[in-house]
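As C-alpha cells, the structure follows; a few thoughts come after it.
Of the protein chains in this complex, all but one are displayed in their positions.
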Amino acid sequence: MTAANILAGPANPGSWQYRQLNARAPGLSYLSDALSALVEDGHLVMAGTADLQYSNGLARFAARHPDRFIQFGISEQNMVSAAAGIATTGVMPFVATFASFLGLLCCEQIRMDVAYSALPVRLIGHHAGIALGFYGTSHHATEDLAIMRSIAGLTVVNPADGPQLAAAIKASADHPEPIYFRIGRGQEPNVYEDLPDFRFGKAIEHETGTDLTIIACGTMVHPSREAVRALRASGLSIGLTDMHTIKPLDRDAVLAAAERSRIILTVEEHNILGGLGGAVAEAMAEAGTKAVLIRHGIRDEYSLVAPPTHLYRHYKLDAAGIETVVRDILA
Amino acid sequence: MTAANILAGPANPGSWQYRQLNARAPGLSYLSDALSALVEDGHLVMAGTADLQYSNGLARFAARHPDRFIQFGISEQNMVSAAAGIATTGVMPFVATFASFLGLLCCEQIRMDVAYSALPVRLIGHHAGIALGFYGTSHHATEDLAIMRSIAGLTVVNPADGPQLAAAIKASADHPEPIYFRIGRGQEPNVYEDLPDFRFGKAIEHETGTDLTIIACGTMVHPSREAVRALRASGLSIGLTDMHTIKPLDRDAVLAAAERSRIILTVEEHNILGGLGGAVAEAMAEAGTKAVLIRHGIRDEYSLVAPPTHLYRHYKLDAAGIETVVRDILA
Amino acid sequence: MPTTATAAPAPDPMGADRTLMPAPLTPEAIAHLEERARHVRLETIRLIAIAKVGHYSSTFSCAELFATLYYDAMRLRHGEPRWPDRDRFLMGKGHAAVGLYPLLADWGFFPKELLDGYTRLGNPLGDHPDMTKVPGVDFSSGSIGHALSAGLGMVMGGRMMGRRFDVYVMLGDGEMQEGQVWEAAMAAAHQKAGNLIAIVDRNGYQLDGQVDEVMGIEPLADKWRAFGWEVHEVDGHDVAALATLFRRLKQDKARDKPVCVIARTLKGKGVGYMEREAGWHLGYLAPEDEAAAIAEIMGQPTGLAILQGDAR
Partner (left out) sequence: MPTTATAAPAPDPMGADRTLMPAPLTPEAIAHLEERARHVRLETIRLIAIAKVGHYSSTFSCAELFATLYYDAMRLRHGEPRWPDRDRFLMGKGHAAVGLYPLLADWGFFPKELLDGYTRLGNPLGDHPDMTKVPGVDFSSGSIGHALSAGLGMVMGGRMMGRRFDVYVMLGDGEMQEGQVWEAAMAAAHQKAGNLIAIVDRNGYQLDGQVDEVMGIEPLADKWRAFGWEVHEVDGHDVAALATLFRRLKQDKARDKPVCVIARTLKGKGVGYMEREAGWHLGYLAPEDEAAAIAEIMGQPTGLAILQGDAR
C-alpha cells in the first residue's frame, strides 16, 4: 500500500458511505420524485429536513429544486413550528425526519402549530416502526400511530410502498387537513404499480375471506399479502385489507370484514396498543361485531436490537411469521 | 383614593393573586402532602416543577422540604430528562407540570429517558383534560392518555380525586415502573375518604348493573357516580367502575362488566380515541364480548374556550350531562 | 432594573456609519401612543373582570410595546386582517393576548362587541390567541417557546412567495428558558432573517417569581449576540424610544441579521402594587380594587413614578 491509495479512498464496490444511502433504499426516491412532480405541476410546495437528507432521500429533491428545499439542522421542533409558519404564507411545506423524532419529539408542536392551527403542513415520518433495527429504541417508532391518532384534525396515513406514497402525496395537494405520512425505510418491495388509486380514508380490499381477515398497514401490507397467498393456497378463506389511512379510519371496511370473517387480525409495525389495532378495536367494539379481534405487532415492549430483517423474523412480522400467526390462531 | 391605598394593594377579599391559587384548589394539597409524607417516612424522594409551583401546589411541599425541591423554570424537557438522571443516583423524583406539556411536549423524553431507561421517575400531569377552560388548547390535554398508553413500560394512572392520588403516591414508593399520574385541577369534589385502598391495575367497582356499566376515570368518576345514583334511583340497572389505572388495564374488570351489561359506556376527560375508551375497546374486541361499547368524552375535536364548568356542561361531562347521555342511549 | 444589570451596555449596532435616524416623533404622536397603551391597560382590566382571572401584569408590561407596534411600527390595513403583505405579529407570551384583542378590534379585524364576551362559551377570544378563530391573530400560541420558530417560518415562506414583510415576535423573559427559542434563534441567524424582530419583554418576573431566581437568563444580550443576532436594549415603557427604534429598524432594509429588542419593563406597570408583587402574574381584582387600579392608570397625581422606581 502507498500513501496514494490510502488517500484515494475506498475503491472496493462493497464499501459505501452515507451519501449513497439513496441508492440502497430505492423506495425513497418516490418521496423526492412525488414532491418534484408537485413543484413541476405548479404547486407551491417546499420540502425540509432536519439533517437527514440522505436518510430520507430528499437530497434528490434538493438537487432538483434547491430553492424549494430548507435544511433545518438537528432542530426537529423548530422545523415543525417553522413549517407551520411557512404554511401561513400560502406555501405547503413537507417536512421529513425519522418517525421517532417527528411523531414523538415533535408531538406537541404538531398538535399546537399544525393541527390545532389547521395548517396544511405535511409531516413525513420515515423509518417508522423497527426499521432502524440495531439503531435501537431511540430510532424506533412504535408509538407514533397512537400519538398522531389522538390529535384532532390530523389525517394519518401509512402507505404500503413507494407508489402508494407517491399517490398519497399527489392527492395531498388538495387535502384540506394537515397530514402525517408514516413510511418505511425505502427497502420494502412494492405492493402496487406506479400511481395506484388512492383516496384518503378509503381502504383497499385485496381479498375477502370468512375464516379470518387481515387488516394491515404500511410495511406490513406486503408480507401480509404473501402470507395470505400461501394461506389461501392451502385452502383457508383469508381476507386482506390495506388500511393505509389510520385516521379517518374506514369504518365501513372494518365492519364489512368483521361481518364476513370470524376473526380480524390487525398487522402493524407498531405497538399493538393504540395504533391500527386500537383504531380497529374501537370500530369493532362500538359496532358490537361478532368477530374477535387479534392484534399482531410489537407487544408493548421495546424491541431488541438487530438488523431489521432479523427483527421482522423474530417478531413474526415477515411473511412467514404472519403466516404462522394465522395458522396458530386457526389451529 | 390616596397614593397610600393604591400602594397598599387590594384590600378587597374578592381580589386574589397567583400565589393564592393553592387555597382555591384544595385538591392539590394532597399532592404536596403525600410527597411530604414520603419524605417524612424516610423515602429518598424529591419534587420538581417547571415554573408552576402555585398551579400544582408544590409550593407547599417546597416550603416544607426546600432541600427536596428543584425549580426547573420553563424547560419541561430538561426537567424530565434531568429527573431521569436524578433517578439513576437512587433518588426518586416526582416532576409536575400541566398535562399538556408533560404528556405532549415531553413525550419523547418520557419514552427515551424514563420508560425505555426503566427509571423510577414519577410524572405528574395536572390540569389534564379541559380543566384549564379558557386557557385553550395549548393548555388542554385530551391526548395524553393515548400517548402515555402507547409507551412501553410506563404505568398510567388517572386518580379520581385527592385521596386516591395520595394513596397512589404512597403505593408508588414500591412500584418498580415509572408512572404517569394524570390529575385534575384540584377543585373536584372528593369521591373517596382519606387514603382509600389502592392497587395499581385494580379497578374499583362502585356499582354493578345489567343495562349499562359506566367505566370512568379521573375527574369523571365523581359526576358519573352522581349520574349513576340518579339513574338507579329511577329504576335503571346501571353499574359504575372507577378505572383509575389506564395501564396496565384491569381487563378482568372490563370483561366482568361486559359480561353483566349490554352496554359499556366509557367516560373520560380525554379524546374518545386512544385513551380509556381505546383501552377498553381493545379489551372488549379482543375478548369478543357481546356488549357494545359507547365512548363518551371529547369527540376528536378541539374544545371551545370557556370556564371549565361551562365546558363540562357543554360537553356533557358533568353529572347531568352524563345522565342525559345514558338516558339517550337507553331510550 | 437590577435583573439586567450584569449585561454590558450594548454598542449601537446601527450607529456611526449608517444614517438611519428617522425624524423624532411629535409630542402628539407620543401622546397618542401613550393613550393607546393606557387603552390596552384599561381594556385588560375590563376583560379580565369578565373572565374573573387573567394576566394583568404580563399585559401591563408590554402595553407600550403593543401600542407602538400596532399604531406606529407595523404595516397593516384597516379591516384587512389577511392582507398578504402585512407585517406579522406573534406572541410567544400568548397569555398577554387580552391586551392585543382590543387593538385588533380597533383595526377593524373583528367587531368590537366580541370583546364583551371574552372567554365566554362560544366566543373566539380566550386567554391565549387562536388564529383559526380570531381574525388578525397571525399565529396561535399558549405553549411558550414556539412563536419564534413560527415567525421564522413566516419569513421563509414570505421569501418563497416573493414578499417582504416584517415579522415581530414578542417573547417573555421566562420564555428564554425554553430550548426551542434557541433552536429558532440559531436558525434565524443562519437564514439571515433580517426581517425577523424578536422583542423580549424583560419584565423580570415569571410565574414562580423573579426570573433570576427561578432560572437565571443573564447575560441575555450576550446570549442573543452569541447566537448571531443584532441586539438593542430599550426602555419598554418609553413609547418615543420604542417608536424611534422600530422606525430605524424598518428603514434598515439591508440588514441580514435578525434583531432582538430587549425591552426593559416592569411587570404590572401602571398599578403600583402589581409592580411590586410577584404574585400578580395571574389574578383577579374585585370591583373596588379594580376601580383603584383604573384610577391609578388614568394618572392620579400620586407621585407614584418615584415610588415605582424604587419598587424593587
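Chains: A, B and C, in written order; residue numbering restarts at 1 for each.
The definition used in the following text is that contacts are C-beta pairs under 8 Å (C-beta built on N, C-alpha and C of every residue); 3 or more make two chains touch, one makes a residue touch a chain.
Not measured: the values here are computed from a predicted model.
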Missing chain -> touching shown chains A, B, C
The one of A:L195, A:A256, A:A287 or A:V305 in touch with the missing chain is A:V305
The one residue from C:Q180, C:Q206, C:T244 or C:T265 touching the chain left out of view is C:Q180
By the document's definition of touch, the residue of B:A118, B:A171, B:L195 or B:A230 touching the omitted chain is B:A118
In the full complex, subunit B touches the hidden chain through residues 44, 46, 67-68, 70, 72-73, 75, 77-78, 80-91, 93, 108-109, 112-113, 116-118
Hidden partner sits against subunit C at residues 176-183, 186-187, 189-190, 215-217, 219, 222-223, 225-228
It is residues of subunit A that touch the chain not shown, namely 1-3, 5-21, 49, 51-55, 59, 71-75, 77-78, 100-101, 105, 133-139, 304-307, 310-311, 314
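In this section, only the chains that are shown with their structure count from here on.
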Cα centroid separation, subunit A vs subunit B, in Å, comes to 32
Rounded to the nearest Å, the gap separating the Cα centres of subunit A and subunit C is 42
Subunit B to subunit C, mean C-alpha position gap in Å, rounds to 35
Residue numbers in subunit A touching two or more further chains are 108, 112, 116
By the touch definition above, subunit C meets two or more other chains at residues 130, 140-143
